[in-house]
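Comments concern the structure below.
One protein chain is absent from this view; the other protein chains keep their places.
To keep things simple, chains are lettered A and B as they appear, and every chain counts its residues starting from 1.
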Amino acid sequence: MIKVALAGQPNCGKSTLFNLLSGLKQHIANYPGVTVEKKSGFVNFEGHDIEIVDLPGTYSFSSYSLEERVAKEFILDEDPDIIVNVVDASNIKRNLYLTFQLLEIGKPVVVVLNMMDVAKRRDIEIDLKKIKEMIGCPVIPASGAKKEGKEDILRAIIETSKASYTPFKINYEELEPYILEVENHIKTKSPKNSPRWLAIKALEGDKTIHEKFPETATIAQEKRLEFHEAYDKDPESFLAATRYDSADVIYHKSVVEKSLTKKTLTDHIDSIILNRWLSFPVLFLVVFLIYQFAIVYGYKVTDYTWPLLASFKNFIIAISPSPDFTKVPLITDFAIWMVNSANALLNYVPIFLILFALIAILEDVGYMPRMAFILDRVFKKYGLHGQSTLPLVLGGAFVGGCAVPGIMATRGIADERARMATILSVPYMNCLAKVPFYTLLLGAFFPEQMGLMMFFISTITIFIALIVSRLLTSTLLKTKETSPFVMELPPYHLPTIKGVLYRAVERVWIYIKEVGTIVLAVAVVLFVLLELPGLSKEQEAGYEKRSQALLEGFYAKASKTKYKDDLNSKQAVSDLINAYDDYRAKRMIISPEKAAQMDEKFKADFPKEFMFIKPSSEDKDAMSINRELRKLSRDRRSILQDIKNDKIESSLLGDIGRGLEPITKFAGFDWKINVAFLSSFAARESAVATLGTLYENNKADNMRAEEAMSKHSGYTPLHATAIIIFMLLTPPCIATMIVVKLQTGSYKWMLFAIFFPMSLGVIASSMLFTFGSIFSLSGVEALAVFYGLVVALAIILATIPQKRINWSGGVNLN
Amino acid sequence: MRLDKVTKKGTKCKIKAIKAKDALRYKLLDMGFVEGADCEVIRSAPLLDPIELKIHKYLLALRKSEASLIEVEVL
Partner (left out) sequence: MKKMFFIALFATSSLFAHTALMSCFDNGDGSVTCEGGFSDGSSASGINFLVLQNGNVIESGKMDGHSEYTFDKPEGDYEAVFDAGEGHKVIVKSSDIAL
């Protein structure tokens, strides 16, 4: 097995090449102890087994970023046989800077000149043979985008593994004697890796090397000072300058650029995108388009995928034990509850697919660094980074979004502190699933001012996110690493369809796998809490009586018809009513064209029942049974509804809800609201359904849930505002919490991300309610006051300079 | 003069020295801010910070606070 490490600078097309070389046989894990992805691929070529590990893209092999450390530790610990260096052919000079460092490691290197098609387009002529001669290793042309070069690269790897190798050396002139001294010291440790490389790194001040060879660190430090005394320079600038000079030499001897002064396409596009006046409009346009496609059109797609989910639900109901009139088996209840939870999550899949694909396109095209460039100045004041834009937008910057993809998108943020701040503030943005909840409350309590209130709600979130971010970076995150902003603006290039799709599917799969499993687990817990202890003996008896009365009524009517013998047992009636409900449910989701077909099938499956479900108009008796059947079904549904209400009232969850009342009453919440919030933890959508159920007692009144709430709950608009504020601040859902854990790699932060917002929510809504009651503010006024305070706070925070620790190092006093 | 003080679009300069330390220093060196390298100021961001430079034929964004630690000679 030949072990190959794939290294290269960012934006050199390394990932595309990796996909090209290893195909679908990839394994994704994390480097030990960090949240950096480790991609390994396996390929068998001409009888040889090759393992390729895709190292993170790095500009250099110093130790000042997580990626560089990870890459270096891989080389130190796992000792690959060959290093394949992917170089951007259209920018050889700068890429060679890394190449030299890789060559110095003391392992055989194969250089791949990728993006040859771009170089050709830019009239760049490269003499590959010359380069090969000068650096003494194979130089293979390739184009990942055009899928060219795979075999040549693999062949070069195999040939190199068999060839003899002489360690590569750059002559560092004045520094050489110092390198030698440190090298001699290291040799006494018999290291696995090239002593010269380690010596050079030690002289550079490389932290990773110092940690692995502590005594050498002292010698290296001495030599650094000596060199500085002698030449008034430090080794790292000297080394960097030498490497760049060497790269320059190679460049001038092997590359001819015919159109150097011509403005590239990238320059032209940037003159629009980064134009002082056009940049913001363009930014808004891009964000708006992402919304339009992902969310609005994505929802249209769910119109087509939803029937699939509904059919699945009907299927589950069909294979579950049938209800015995009003006694629904626990298993069936459970199955329906689980299917509903699963479907709520799965319904988002089309939206996520489109969203992730669009993000992948945006990433590949190269627009993200431009966004960071435009917005950095504002975000900097709140501890965020220009690259926080996309996560915040995804989390819901205007009408709504989803925190799950938002937090997943923080992966690219280089600055650790800003990344953490982003992860912890994205959940405050507008969660799509909370919208039905707002709609319900606004419809009930603010029917006149719905538009205004919704505007408040949608726009306040970004200010809250900024405030939270600033708060956290000044306190809890103060000690997190920050990185220099120094950021490359890569040339624009077209994304590959395969790359985009692969990434979109990969991310959706993570969502389903990681998030879905936990949400379902929570759903199970919630089910138990809602079902137990169940109905009391008296209640059960009461419902039994009601059911019996209904059945008696039905028998009475049925016995007047010629079918009385078919329908005189509870079993027969149960079967009939179950078939009827099944038919109704299926009919709801079927399109008119397929209706006749469905009827035929139903008739064949349930011949006995079908004649009553769709009676022929000549058969008066069947028609009469049909009428009774419909009435029976309706009345049964009423009973089931009542049973459900009773169960919730006496359930464990209800007890918890009541238990919380002493605290939540300051916010104006009663136990029913508490239960709705608790049960919606699995998925926010359930909040509406649960609240609807709890207030839906008045079937006869023909009221909508909104009206029922406003008239029967005893709440005032001020209550509603307090509820809205609470909803605004609490974390979106369990799914979000899981992704926080995934991205931060720690349960500690996940718990923080749950309890901090919830406490904030309770405090804020309580304060608002109490304050508003004292001053007799209306719901709208209270929200306006809150809004004003939030915006003011955000602006004030922007003007306070951040005091942060921007230095490190010093004398080691141990 | 300090790089952050170079405001005119299209100004070409030569790097003279890096006064930054630690992570920033390494990063700048890695990105090619070595003595004698040529760079060109392309533009500043719409909100005036960061600034965009062209060095070693590629485009780079730098915060003004970072640019203030780079000494250049205006050509």
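Everything that follows uses one rule, which is that a contact is a pair of C-beta atoms (placed from the backbone, for glycine too) under 8 Å apart; a residue touches a chain by one contact, two chains touch by 3 or more.
None of these values were measured; they are calculated from a predicted model.
Partners of the chain left out, restricted to shown chains and counted across the full complex, are A. The chain not shown here is touched by just one of A:180, A:256, A:296 or A:751, and that residue is A:296. Residue in contact with the omitted chain (choice from A:378, A:452, A:535 or A:758): A:452. Contact with the omitted chain, checked across A:306, A:502 or A:787, is made by A:306.
As for the chain not pictured, it touches chain A at residues 295-296, 299, 302-303, 306, 310, 340, 344, 347, 398-400, 432, 435-436, 438-439, 450-452, 454-455, 458, 584, 587-590, 592, 595-596, 599, 614-617, 623, 626-627, 630, 634, 637-638, 685, 688-689, 692, 696, 698-707.
Throughout what follows, only the chains that are shown with their structure count from here on.
Between chain A and chain B, the centres computed from C-alpha atoms are 35 Å apart.
Contacts from chain B toward chain A in the complex involve residues 18, 21-32, 34-37, 43, 45-50, 52, 56-63, 66.
Residue ranges on chain A touching chain B, taken from their complex, read 59-60, 62, 64-65, 91, 93-94, 97, 236-237, 240-241, 244, 266, 270, 274-277, 279-280, 369, 372-378, 380, 483-491, 807-809.
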